[in-house]
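Just below is one structure, and these are the notes that go with it.
A single protein chain has been removed from this complex, and every other one stays in its place.
On to chain A.
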Amino acid sequence: MKKSNIIMLLAAILPLGLFLFPLWKITLEAPQYPTPLGMYIYINDFADVNPHDIKNINLMNHYVGMKYIPEAIPEFKIFPTVIIITSILGLLIAFKGNYKWFLGWFILMVVLSAAGLYDFYLWEHDYGHNLDPKAIMKFTNPDGTQMGFQPPLFGTKLILNFTAHSYPRLGSLFLALGIAGAFVAYWVGKKSKTVQASTA
């Protein structure tokens, strides 16, 4: 097996780490929460960082009319399917394909990941802005528009008395390594092809 194909093989397997490790983590800090509230986002689940965190986030957020974080969202079915299909695809390419296919898989994964991130953003936006009209407390921005409570997609943001952090976790790293690996496989494959061509 060619070196580039071995790299591609690894690249195709790596995203499966998403089934073991969380994709993302959102942490909420406030003075009265010396142990911050936190939520892990897995490819197929929301999970407490400490026991009952999601329940407590829900309890707190209902004051401003935010919906309860759902037990399940359609993405929990779609994302795992997409990852399994792309991994199988990647494996087929690793065994059968050449460097051009690696680039194709790389582009596919970048596009899908971007789509996933955009979907996550949409969900966050809805979660932070689609508020219950009977909310107990209503806040407005200085310009008079209704204040939203959307957590940041990536980074740290002050939301009322909470500091919200939103950052990728180990699962994302596996995905990123897989995607990057495909590009490396492409690069290595292309180089050896060029060398073969020049020595021929």
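As a convention for this text, contacts are C-beta pairs under 8 Å (C-beta built on N, C-alpha and C of every residue); 3 or more make two chains touch, one makes a residue touch a chain; residues count from 1.
The rule is short, and it goes like this: contacts and distances are computed from a predicted model.
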Name of the absent chain as recorded in UniProt (options "Magnesium chelatase subunit D", "CRP-like cAMP-binding protein", "Nitrous oxide reductase" or "ABC transporter permease subunit"): "Nitrous oxide reductase"
Selected residue (touches chain absent from view) among A:44, A:150 or A:172: A:172
Touching residues (missing chain, whole complex) on chain A: 25, 27, 34-36, 51-52, 55-56, 59, 63, 110, 136-137, 167-170, 172-173, 176-177, 179-180, 183, 187
